[in-house]
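A protein chain is absent from this complex, but the other protein chains hold their places.
Chain nomenclature is as follows: A, B and C, assigned in order of appearance, with residue numbering initiated at 1 for each chain independently.
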């Protein structure tokens, strides 16, 4: 089967309301369904790799959000499933995040290396 | 009553599906309801002032869109109602549009003049 | 002294973090005894749809109960439960029509820009929170 690169370019889009990232979720479902899929995190989505996400405590009146999104955990779960995770190094640098704050098992890619990464996949889904 | 400046910063957002611009529409309704409202067109929305909009001909199967959006007409209708229309001159320049292509009765504002424009209104609604 | 805040929301449910922020502002204002009037315009009329239902999460392997995912109408129902006499909510009627979004929770009512104008005139402040 063709290999797919799923590009998350909309970091933190709707993650509070959804309790997860809709694209990571879809990618995980496709992986479970047998797709040979890798992930590329672009823009603010590179911050998903920083360990220690915690948006707990949100509540409206008496309604507490019990299971807020934990995006580093969701990425780590993909790594554990064998999904390869790439991120754009310049986008991490732009946020001023040091690499030693990232979870293990993820791969930096420079922008100049993207054409090679793309050519190694049969389909690119850029979300 | 307080005067309002309604800033359209999302040019062409949903205009095909809506058959008009949702912010111009809302602004026109507020004007009819008695609000002292002016408009500032920002970004791509400055192109609403170029006469000759025509997106006719859209159809799906047997269904033709009979009344596509005509954004210059919608702005001209606001001018005719007495709503003052401003646009950001630099944003028009960025699109390479000459001022003689614009409909009559609209007022350019330089970015440096925006603070004065804002201070002349009691409320700013930036959409 | 009690103030009145009018807000316009535009984002559909589950699209941005904007609505979350707006509802937090509303909750905080009402928690300090102020009044809040929300005019839901365009996609925001879908926030209060009665038939919203939580779902399980097959990626995490959680059931509906374990996932415990509040929908947007749950958040707004919680605001009504906590501050019902301070909250007024109008869904733009024509926006409801074109979306087929007429079945809402108890609380929100149908209206139009004229209602918004009346609110604005009687409010201490008006906050427009657009979609992009």
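Note that in this section contacts are C-beta pairs under 8 Å (C-beta built on N, C-alpha and C of every residue); 3 or more make two chains touch, one makes a residue touch a chain.
Just so it is clear, the model here is predicted, and its values are computed rather than measured.
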item: Options C:33, C:66 or C:97, residue touching the unrepresented chain; value: C:97
item: Where the missing chain touches subunit B, by residue; value: 12-20, 22, 25, 28-29, 32, 58, 60-63, 65-67, 74, 77
item: Interface with the unshown chain - residue positions in subunit C; value: 12-15, 42-43, 46, 49-56, 69, 71, 73, 93-94, 97-103, 131
item: On subunit A, residues whose C-beta touches the chain left out of the figure; value: 1, 9-10, 13-14, 22-23, 26, 29-30, 33-35, 123, 125-127
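One rule holds in what follows: only the chains that are shown with their structure count from here on.
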item: Touch-based graph of the chains, sorted into line, ring, star, complete or other; value: line
item: Centre-to-centre distance between subunit B and subunit A (centres being mean Cα positions), rounded to whole Å; value: 38
item: Per-residue overlap in subunit B, given as positions that touch at least 2 other chains; value: none
item: Residues of subunit C engaged with two or more neighbouring chains; value: none
